[in-house]
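What you see is the complex with one protein chain gone and the rest in place.
Showing chain A:
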Amino acid sequence: MKRPSNTLLGAAIGVLVLLMFSFAYANVPLFKLFCERFGLGGQGKARMKGEAASAMSSTTGPIESRNITVSLMGVSASGLPIRFRPSVPSVVTNPGRSVHLSYVFTNMSDDSVHFRAIHSIVPEQAAREFQLIQCFCFEDQSLGPRESRTLPVYFALSPRIPTGIEEMTLSYTLFPRDPKKKLPVPAQEAN
């Protein structure tokens, strides 16, 4: 088979390179079209369902008038020498409105304690619309001997929360960070 000249073959490959470079730019509209057409990705999904994009985010959506009471609870499991309580026992809020509150933690022992908080939200069918934005449960926490500290919680209920839900509960359980490590004894008991 006769081989094409080097220049011709080189130029043909050069055209392929230019096409691929253009294809990178073509991806900008194609990417959006593809997602919308096949409903892939969050952007596409929202439009497929005929919802406004803003409904995806609880903090930017419209604030609704219905009231929902959120009770706040907490329990320290496994003998951790920590007392903690919310700044308020419950809060009345509306879907779309963000809420800012705090929990006060006190280490009752003379040693440092390391712990993590696991949260739980009920009722289950509304839990996915309960959006924790800032929470001490996102990372492990430490308290020095006898230290008392206030940690914030920032959450919002999505406007998509099912109607008929009037009460919700946000509760925390504290666990020691290192389960195998011996826990410090509360100072009062040691005395």
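Details
Note that contacts are C-beta pairs under 8 Å (C-beta built on N, C-alpha and C of every residue); 3 or more make two chains touch, one makes a residue touch a chain; residues count from 1.
Simple rule for what comes next: contacts and distances are computed from a predicted model.
The chain not displayed here is annotated in its UniProt record as "Cytochrome c oxidase subunit 1", chosen from "ATP-binding cassette domain-containing protein", "Cytochrome c oxidase subunit 1", "3-isopropylmalate dehydratase small subunit" or "NADH-quinone oxidoreductase subunit H".
Among the residues A:N27, A:N67, A:S112 or A:S148, only A:N27 touches the chain that is left out of the figure. Along chain A, the points of touch with the absent chain fall at residues 3-4, 6, 9-10, 13-14, 16-25, 27-28, 31-32, 39-43.
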